[in-house]
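One chain of protein is taken out of this complex; the other chains stay put.
Here the chain labels run A, B and C in written order, and each chain numbers its own residues starting at 1.
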Amino acid sequence: MTDNITGRLSLHVPEPEVRPGGKPDFSNVTIPEAGSVRRPEVDEDPEQMRDLAFSIIRVLNRQGEAVGPWAGSLTNDELMEGLRHMMLLRVFDQRMLMAQRQGKTSFYMQHLGEEAVSCAFRKALVQGDMNFPTYRQAGLLIAGGYPMVDMMNEIYSNDADPLKGRQLPVLYSSKEYGFFTISGNLATQYIQAVGWAMASAIKNDTKIAAGWIGDGATAESDFHAALVFASTYRAPVILNVVNNQWAISTFQGIARGGSGTFAARGLGFGLPSLRVDGNDYLAVHAVAKWAAERARRNIGPTLIEYVTYRVGAHSTSDDPSAYRPKEESEAWPLGDPVIRLKNHLIQVGAWSEERHVQMEAEIRDTVVAAQKEAEKHGTLHSGGRPSMRDMFEGVYAEMPPHLKRQRQQAGV
Amino acid sequence: MTDNITGRLSLHVPEPEVRPGGKPDFSNVTIPEAGSVRRPEVDEDPEQMRDLAFSIIRVLNRQGEAVGPWAGSLTNDELMEGLRHMMLLRVFDQRMLMAQRQGKTSFYMQHLGEEAVSCAFRKALVQGDMNFPTYRQAGLLIAGGYPMVDMMNEIYSNDADPLKGRQLPVLYSSKEYGFFTISGNLATQYIQAVGWAMASAIKNDTKIAAGWIGDGATAESDFHAALVFASTYRAPVILNVVNNQWAISTFQGIARGGSGTFAARGLGFGLPSLRVDGNDYLAVHAVAKWAAERARRNIGPTLIEYVTYRVGAHSTSDDPSAYRPKEESEAWPLGDPVIRLKNHLIQVGAWSEERHVQMEAEIRDTVVAAQKEAEKHGTLHSGGRPSMRDMFEGVYAEMPPHLKRQRQQAGV
Amino acid sequence: MPRMTMIEAIRSAMDVSMEHDDDVVVFGEDVGYFGGVFRSTQGLQQKYGKTRCFDVPINESGIVGAAIGMAAYGLKPCVEIQFADYMYPAYDQLTQEAARLRYRSNGDFTCPVTIRMPTGGGIFGGQTHSQSPEALFTHVCGLQVVVPSNPYDAKGLLIASIENPDPVIFLEPKRLYNGPFDGHHDKPVTSWAAHPLGEVPAEYFTVPLGKAVVRRPGSAVTVLAYGTMVHVAEATAEETGIDAEVIDLRTLLPLDLETIVASVKKTGRCMVVHEATLTSGFGAELAALVQEHCFYHLEAPIVRVAGWDTPYPHAQEWDYFPGPARVGRALREMMEA
Partner (left out) sequence: MPRMTMIEAIRSAMDVSMEHDDDVVVFGEDVGYFGGVFRSTQGLQQKYGKTRCFDVPINESGIVGAAIGMAAYGLKPCVEIQFADYMYPAYDQLTQEAARLRYRSNGDFTCPVTIRMPTGGGIFGGQTHSQSPEALFTHVCGLQVVVPSNPYDAKGLLIASIENPDPVIFLEPKRLYNGPFDGHHDKPVTSWAAHPLGEVPAEYFTVPLGKAVVRRPGSAVTVLAYGTMVHVAEATAEETGIDAEVIDLRTLLPLDLETIVASVKKTGRCMVVHEATLTSGFGAELAALVQEHCFYHLEAPIVRVAGWDTPYPHAQEWDYFPGPARVGRALREMMEA
C-alpha cells in the first residue's frame, strides 16, 4: 500500500519487474508443487472453490511424473497423440514464420511456448462443440484434425484459400471443425461464445461452447458482457483466459491491476475460477475436461486461466527485445510444454529419445509436404489468387443492386 | 445447482421471488444485526476484507441506537442537517412529480426510499471533489447546498435553466458543486470518474472523485472499464453501486447473476468491496468517509454497494404495478431512511415529534417558495423558455461556419 | 381486416414469427415479463415461455454479441435495443461482427439477427431518447437498414427482416407508435384507427426489403422520406398545394434506387427530408446518388431538410424537428428556383 505522506496524491503506474538489460526475475510468481491442488466435484458450490483462483493446478512434476488428483485424464496413447499435435503446431509455426519472411505472405502469429493450451483443450471437447478462438489457438484445428494444407492456403490467401483471400493470415474459420471465424477485434467473440452456448441450452441440445481470450484482452469490455451473461443464464460455456504474460509490449500487470490473478475476475460472478499450468498438457486437459463436464451437465460456466508464456514475438510485426529481456523466456519457471510431455512419456516408458527424433523428422516431412501442396495454389504475391469477383461476393446472401453496379464498374 | 438428468441442456432464466398478485417476500435477504460488521483499517489488505462484500454494514438498530464500530462519524447537529436534507429531497420529489402530472414538464425521476444514499454520501466529500452521478442522486446537490430553484429551472427547461433547455429534466450539471453533467447513457460516467481521479493524482492534487451506478447498469461494459482502470492505477475514486433492487421492470437478479452481491464484483479486481445499509444515514456516511479517506490517502479505490429499495416508479413513464407487488416496498426489511434517522435523533434526545412536524411544514414552505420562484421563469410549455439561438450555441467553443449557416437559415 | 397501432403490428410480427419458426427468440431490456417499455413484446413470454422471450442484463454489446452467437448456432434472434440512442455500446458488435460474419467466413457462419430500436424525436425525450442514427448504419456494408412508416409495413417488413438470412437494423419511429404524426405537434393527436395503413392482416405476410413505395404521386418535385417524415411530407404537399411525389423509402440499405430515379427524372426536382442531423446524414447519400443518376434531368439543386447539426434538445424540440413549416418553406423556395 502506498500511503500518502505529503497529503498529495500521485498516480501508480504498474511496471514489470525487469526491462531489457535487466536480469529476468520470476521470483514473484509462486509455483505450487505439482499434485498439490485439490480437485473439487464439478457440482460443488463455486463459493467453496475460491482458493483455486489463486493457486496453479499442475500434474507433471519435475521428474516428469503425473501426480495428484488431476492426473489420469488421458491414456498414454492419447498423450502420444497430444505430443504429436504440439510438435506439428511448432513445426507449422516455424515454416509459416519462414514463409512470411520469404514474402510468401504478409503476416503471421506463432504459438511458441503455448502449444499445450489449445492442443490439450481441444481433446476435452467433442464434435459439434464450438470454440470461439483468438489468433493464438491454431492447436484447436491441428488437434481437431483440420487439414493443415487448408490452414496454409488461408495464410497464403491463394486460390484454394477457404476464405477467398478476404481474411488476414491465421484468422481461420471452420464450422465443421468447431472453430468460429476469428475476428481481428479483441474480445468480441467471448460474449458470442456465451450466446452460442445459450442457444444450445434454449434448444435443449447437448453441445457446449468455449470462449478464448488473452490476458491483455480481458480488459476489454466484452469480457464483462460475457461474464455477466454466462453467470446470469448459467450458459454451458467454458471461458478460457490465456495468460501468456504479455499483450504485445504490455506486461500482464496492466490488465490485471490489483487482482492477484486473472482467474480472480470470475469470483465476482460466482463462477468456478480455476488457474492451471498452461505448459502442462495433462493439467490443461484435466481442467478442461472438468469444466466441459460442468457445462454438459448443465451446471454452468467455468472460468479457466492458463498460466503460460509467449516465447516468441507477438506477431511478425513485433520485436520483443525492445521491451523485455531476451533471456526472459528461458527463465520462465513452467518450462516448455513439448519437453515436459516428452519427458513424462519417457518417464512412464512409453517413449524414447530415439522415437522422438524420428517423430520430429516425420513431422517435418508432413508439414513440408503440406506446404508444397499449398504453394501449388500460389502464395500471396505469386501464383493463383482469389479473384476480384470473390471480393464482391458474400457481403450478403444475395448481392444487392448497388454491389452489382460496383462489380460491373470494376469490370468483373 | 441444476443438474442435468436428461442429458439435455436447458436455459436458466432468473426470476424474482414474487410477481404482482403474489405476497412480497424478502426472506432471502439476510440482514445482519446493526453493529455486527467489523471496521478494518483503511490501509488493511483488501484481500483480508472479502467478508465485507457479503454482509451489510449497519449502524442504526431497531431501537434507533447507533451501535458498533461504524457509529460516531457524525455529530447530532450534522445528523439533524442530514435529516433536513433528506426531507427536502422528499418534498422536492413530491412537488416535481406533481408538476410533471400538471404538464409543467415532460418527465421526472424520484428518489423515494433512497434519500440517505446521496445525502449522506455528499457529507463525506469536500469542496473540489467531483461526483459523476446518475439521475437518482439529486441528494448530492441538495446536501451540497445547490440552489433548489436552479434544479427546478432545469426541470422546467425555462429561461433561467442553467442548461438552456438542452437537457432532459433531472440531468443537472454543476462543476462548482462537484456534480458532473449527467448523461442519459448508463454507465458511461463510471470510467470518466476514474479518469478524473487519475488526473487529480497525475497533478498531485488532493481532490477525489466518486462514480455512481445502479444495480442494473453494473451490467454495462463501462463498469468493467472503470474497475480495470481504477484497479490498475489505484485511482483516488469511490465507486458507488446503488442497489435499489430494480432496473425499470427488471429485478436485480438479472444483472447480478450468480454472484451473491454486487459488491462481490470488486473482488476480482482486488478492491475493498463494502456492502452497506443504504437506508441508514449513519452507516452510509461512515462507509463513505472510510472510502474517502482511503482515496485521499492515496491508498486506492473502494467499491461500495448501497442496499436500498426503489419505492417509487422508475420514472414518470413507468408503472411498477405491472411487474411487482404493490405492497413490496412496505415489506422491504431495511425500513425508511427518513423515519430511521428521525427515530435515532429522538432516541438520543436531540429531536422530537413536534420539531419534526414543524420542520416538515418549514420544508414544505421552502420548496413551495422555490417552486414559485422557478415558475416565474416559466415551465416547459408556458412562459419564458430558452431560445432557438440557445439550441445552436455550445456545440463547439466557437460556432463553425456550417452551424452559423444553419442558424441563419432558421432565422435566428 | 384487423386494425392495429404500430406497436400492435410490431408485436404481431414477432408473435407470428415465433409461432411460425421455433428458432425465433426475442430478448432485450425489460422485454420479458413486462413486455418492453413500449409494450412491443407484451404477452410473448407468457405465450412462448421464458427461454424464447426474456429479460437481459443492461448491456447492449452483450445483447447483440449474444444474439450473434445464437445466430451462428442456428437461431434467428430478434432483439430490442430500448432506444436507438443506446445502441452505441453495441456499435462494435453490430458493425464489425454481425455485419461481417458471412464475408469473413466465406458463408461458413451467418448472422440472421434482427435488431429493433425505437428511433426519432417528438416525445420530448431530449438528446438521448430522440436520435435517428440510420446513417451510422448505412455506411456499413453487410447491414440492411429498414424504417417503416406505418403499421402495415411495420409488420410485413419486420417479418421479412426476421426471415432474412443477414442482419437487419430495424428502426421504429417511436412518434408513430400510436398514430400517424405529420409534424403538427400543436394539433390534436390522431390514431391509426382512421388510417388505411392501420389495417393489418392478423396472419403471416411479408413486405419485401429493398423496395420503396410512392405514397403520393405528383409531378412537381420528388420528396424522398422515411419514417415519420413520410407523414410530414404528405401533409406539407397537401398544405402547400405543391404537387409533390412523396416516396417512402422503407429500406435505406439496400436502396430502391430505381424507383427514386424514375420519379426524379419525371419531376426534375428532388428534396430529401430526414430528422437526423444534416451533415453526413443519409440525405447526403441520397443527394449524391440522385445528382449522379439524374444530373441532366435536374432543374434545381437537390435540397436537404433535416435536423440541425446540434444534439436533439429538450425544450427546443419543435425548433429542431423538421416539421411542415420548414419543409413547406423549402418546397416553395425550390419551386421558385
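Things worth noting here:
Criterion: contacts are C-beta pairs under 8 Å (C-beta built on N, C-alpha and C of every residue); 3 or more make two chains touch, one makes a residue touch a chain.
Since this is a predicted model, take the numbers as computed values, not measurements.
From the set B:137, B:188, B:261 or B:329, the residue in touch with the chain omitted from the display is B:188, counting the whole complex.
Considering the whole complex, the residue from B:70, B:121, B:180 or B:290 that touches the absent chain is B:180.
Contact with the chain that does not appear here is found for just one residue of B:67, B:199 or B:410, B:199. Counting the whole complex, the residues of chain A in touch with the unshown chain are 10-11, 13, 15, 19, 106-107, 157, 161, 164-169, 171, 183-186, 216-217, 219-222, 247-250, 254-255, 257, 317-318, 322-323, 380, 385-388, 390-392, 395, 402-403, 406, 410. Although one chain is not displayed, its contacts with chain B can still be listed: residues 130, 132, 162-164, 166-167, 171, 173-175, 180-181, 183, 185, 188-203, 209, 221-222, 224-226, 228-229, 232, 394-397, 400-403. Although one chain is not displayed, chain C still touches it through residues 61, 85, 88-89, 91-92, 95-96, 100, 103-104, 127-128, 135-136, 138-142, 253, 276-277, 279-285, 287-288, 291-292, 295, 298, 300-304, 309-311.
Rule of thumb we're sticking to: only the chains that are shown with their structure count from here on.
One inter-chain figure worth recording: chain B and chain C are separated by 36 Å, centre to centre, where each centre is the mean of the chain's CA atoms. Averaging Cα coordinates per chain places chain A and chain C 41 Å apart. In chain A, the residues that touch at least two other chains are 198, 200-202, 221-222, 224-225, 228, 232. Within chain C, residues 51, 56-57, 59, 61-62, 89 each touch two or more of the remaining chains.
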